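First the structure, in the form of structure tokens, and then the observations on it.
Removed: one protein chain of the complex. Kept in place: all other protein chains.
Moving on to chain A:
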Amino acid sequence: MSTSSHHAVASHSASHGSRAAYRAGSILSIVLTAIPFLLVMTNVLPDRGIIAPMIFALGFIQIVVHVLCFLHLDTRSEGGWTLLAFLFTTIIVVLTIAGSIWVMYHLNANMMPMPGGPMDGSVH
């Protein structure tokens, strides 16, 4: 009896907390989406070189907000297995994207100059 009532209280508080997280996540995601679009679509900043790192940073923050507030990733659910799978996937995703761009950028930089530029011709 005591365990079942404890469960009920725990799940109630968890859903209550996740609802507050949901509200915070909704507001944050709207703000974090609006800022990069405004930065690019209006000429707020005279120096356009600083915009790229800013939109990437905002996109990264928004992904973290969505994972925590909308997908409810935490250390406890499913005995930590969701977190472990997520961390493993994150490592593979970063390796795949950053590694591919890094390797292919250097490959292109070391290629013989092609007519119309090294990246302007057909795919190598």
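In the analysis below, contacts are C-beta pairs under 8 Å (C-beta built on N, C-alpha and C of every residue); 3 or more make two chains touch, one makes a residue touch a chain; residues count from 1.
Keep this in mind: contacts and distances are computed from a predicted model.
Participant: Going by UniProt, what is the name of the one chain that was not included in the view, given "Branched-chain amino acid ABC transporter permease", "NADH-quinone oxidoreductase subunit H", "(Fe-S)-binding protein" or "Cytochrome bo(3) ubiquinol oxidase subunit 3"?
Facilitator: Result for the unshown chain: "Cytochrome bo(3) ubiquinol oxidase subunit 3".
Participant: Since one chain isn't shown, list which residues of chain A touch it in the complete complex.
Facilitator: With respect to the unshown chain, the touching residues of chain A are 15, 19, 22, 26, 29-30, 33, 36-37, 40-41, 48, 51-52, 55-56, 58-59, 62-63, 66-67, 70-71, 77-79, 81-82, 85-86, 88-89, 92-93, 96-97, 99-101, 104, 116, 119-123.
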